[in-house]
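With one protein chain removed, the remaining protein chains of the complex are shown where they sit.
Chain naming follows the written order as A, B and C, and within any one chain the residues start at number 1.
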Amino acid sequence: MYSSDEMMAVEAARRLDDGMVCFVGIGLPSTAANLARHTHAPGCVLVYESGTIGAKPTELPLSIGDGELAETADAVVSVPEMFAYWLQGGRIDVGFLGAAQIDRHGNLNSTVIGEYDRPKVRLPGGGGAPEIATEVKDVFVMLRQTPRAFVDRLDFTTSRGDNVRVVITDLGILEPVDGELTLVQVHPGTSVADAREATGWELRVADDVKTTDPPTEEELVALRSLQTKGS
Amino acid sequence: MYSSDEMMAVEAARRLDDGMVCFVGIGLPSTAANLARHTHAPGCVLVYESGTIGAKPTELPLSIGDGELAETADAVVSVPEMFAYWLQGGRIDVGFLGAAQIDRHGNLNSTVIGEYDRPKVRLPGGGGAPEIATEVKDVFVMLRQTPRAFVDRLDFTTSRGDNVRVVITDLGILEPVDGELTLVQVHPGTSVADAREATGWELRVADDVKTTDPPTEEELVALRSLQTKGS
Amino acid sequence: MLTSLREAVEDLVRDGDTVALEGFTHLIPGAAGHELIRQERHGLTLIRMTPDIVYDQLIGMGCARKLVFSWGGNPGVGSLHRLRDAVEHGRPAPLELEEHSHAGMAAAYQAGASNLPFGVLRGYRSNDLVARTRVAPIQCPFTGEELAAVPALRPDVGIIHAQRADRRGNVQLWGILGVQKETVLASARSIVTVEEIVDELDPRPGAIVLPSWTVDAVALAPGGAHPSYAHGYYERDNDFYVAWDEISRDRDRFQQWMQRHVLDTADVEEYRASVARSTVAAV
Partner (left out) sequence: MLTSLREAVEDLVRDGDTVALEGFTHLIPGAAGHELIRQERHGLTLIRMTPDIVYDQLIGMGCARKLVFSWGGNPGVGSLHRLRDAVEHGRPAPLELEEHSHAGMAAAYQAGASNLPFGVLRGYRSNDLVARTRVAPIQCPFTGEELAAVPALRPDVGIIHAQRADRRGNVQLWGILGVQKETVLASARSIVTVEEIVDELDPRPGAIVLPSWTVDAVALAPGGAHPSYAHGYYERDNDFYVAWDEISRDRDRFQQWMQRHVLDTADVEEYRASVARSTVAAV
């Protein structure tokens, strides 16, 4: 048995190659990148926006500022340098993003639910997302698929979807086809109908939807051995 | 006995107060600032454009990059940071400049003698001077007074004289009065006539030209103890 | 130079000031924030890239009139309930927001430290933030490319926490550096709280030094980064971040907590002792 979070982390990790430079936040992205590093991509380079480049945590950090990230990093730089020389410098291959809302074009909202000036829910805000979305080569989005998250219209566009290459959800995998996110894969035990139901727009579905390979024993062992701290 | 270089260094040092932050180059300025630090202004902060802040060399450096500057500095920063955060940041009180030519307004030429495209003598160039001249509060100029150096018209304006507060020469001291450099002091053994003769323009002279106090025993001892390496 | 945190805040922070208490997940100046609350500073414009618990406390206690920020949350836990209450319901007072991206704010701090009126970045590309923040298009005079200009951040007071200072007031910090150097250099006045004061700052890998003449006041505040951490001194109090979600959710409970642990304590030592007691009690 494995959780949907574990399925998501494993699917994200499978998409990271050895030597890729990844800009990761806390949570599933950090879990996925570290899993890749401990399995098939030991040379995967983890960059945290806190300024740590090439961090090699043995446990999953709870904050992007955890001391172990600095201790194990190849280099620690200031935050202005991180965004100017490294992110804007075009040195990052993959950037992970999450959000409260996503639309069919991969645009994301992590700013507000409701009107900006009369918010129903004030969310934390964009942080690094607006420039991660435009300055990295490939954006990987990870979020749970529900009608409230997968919406026809965003309440606020925090970041653009132009560089989104894949959306990894608890139900399956979406990839842009002619600029619209399309269901290309469902996780074991999930049907295309489930994915449609969980989407707030008329979901495009590929002709040949594949079923995700479940996590291997090796993947689960590596993943769980990481989660002593972060879980 | 003492040399005219020693007189110049002593007069420059006398104008530095404790706690002043000084941007110094190699040669007489570095000698003067270190002399001040070893006499009346122990808290005088030496900043070298190579990136060393608060350097405390025991011997006079021959290059602004000498290792001892980094070893004794409070902080070592990159050259871009030095010019952006520290010089342009407005944190420097006094900047020393030399030049091949100076005019009556304190404008300096360290670029070329003759036409730029057909140079008689190609000089090293401006280096830090153009921005030191505009970004520090007070510019101190140190150079030997000759008709070839003190010219009516510069061949090239490398830096502006607007912030020049004093020009320290081997003959005396000039200060701007209504925007024109004026002889206010002559060193022992020098006459106003000598200074006039050494100036390529009709030199303005203050009504009450003072004679410089010769270097004290203490000043000379401190100065010479510094010069083991730099001389 | 060396002074108490109380005196530093008394002398250097005024009602209505623009104040940046910076710390990017590490070395967050919590003790300084508590002193602002004890001294009842009002009408502050608070600046911070990543406002978290100490900003939730300042906002909940009514010290702030405006927040300039790029990400405001409880890292790894969720929302800041006092911040949300102020923005969503105007309690205890309405809070004006000036919202940026991290990249934009970092460039703005860098411009401030460089004594430039604006910073330049490739950012704010056709998203809704553009209409909600202070950004202007600027064209490259050489290539014609259009980029984003952000106005420099120049706080009245910059406040950071560092590991150590020497007796002359030179400050040394290491580990994750965030925007602390830029905050001090961009601010008109600055306060640094430190874990310890030492005779000599021996060089350390990854450490930067802020010379004493760039700082207005240095105050000893051991543990002053709680619930954040000080690399080499103590760990992040992860349980406290989780607990804060509960404490801050209800306005009255928040008030009681602040009364007991901040207003009724005189300084960081009493605060730490008081929090430690209640944690033990909770166990």
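Please note the rule applied: a residue touches a chain if its C-beta (ideal position, glycine included) is under 8 Å from a C-beta of that chain, and two chains touch if they have at least 3 such contacts.
In this text, all values refer to a predicted model and were calculated from it rather than measured experimentally.
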| item | value |
| --- | --- |
| Residue among A:V21, A:A36 or A:A133 that touches the chain left out of view | A:V21 |
| Residue touching the undisplayed chain, where the options are B:T31, B:T111, B:Q145 or B:T212 | B:T111 |
| Residue, one of B:H40, B:R160 or B:R196, that touches the chain absent here | B:R160 |
| Subunit B residues touching the omitted chain (full complex) | 26-27, 49-52, 62-67, 69-70, 76-80, 82-84, 87-88, 111, 116, 119-131, 134-135, 156-160 |
| Those residues of subunit C which, in the complete complex, touch the missing chain | 115-118, 120-122, 134, 136-138, 140-143, 145, 147, 149, 151, 203-207 |
| Missing-partner contacts on subunit A, residue numbers | 19, 21, 45, 53-54, 74-75, 84-85, 88-91 |
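We adopt the following convention: only the chains that are shown with their structure count from here on.
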| item | value |
| --- | --- |
| Chain-level touch network, classified as line, ring, star, complete or other | line |
| Most remote chain, CA-based centroid, reference being subunit B | A |
| Centre-to-centre distance between subunit C and subunit A (centres being mean Cα positions), rounded to whole Å | 28 |
| Centre-to-centre distance between subunit C and subunit B (centres being mean Cα positions), rounded to whole Å | 42 |
| Centroid distance [mean C-alpha coordinates] between subunit B and subunit A, Å | 57 |
| Interface hub residues of subunit C, defined as touching at least two other chains | 110, 181-182 |
| Residues within subunit B bordering two or more other chains | none |
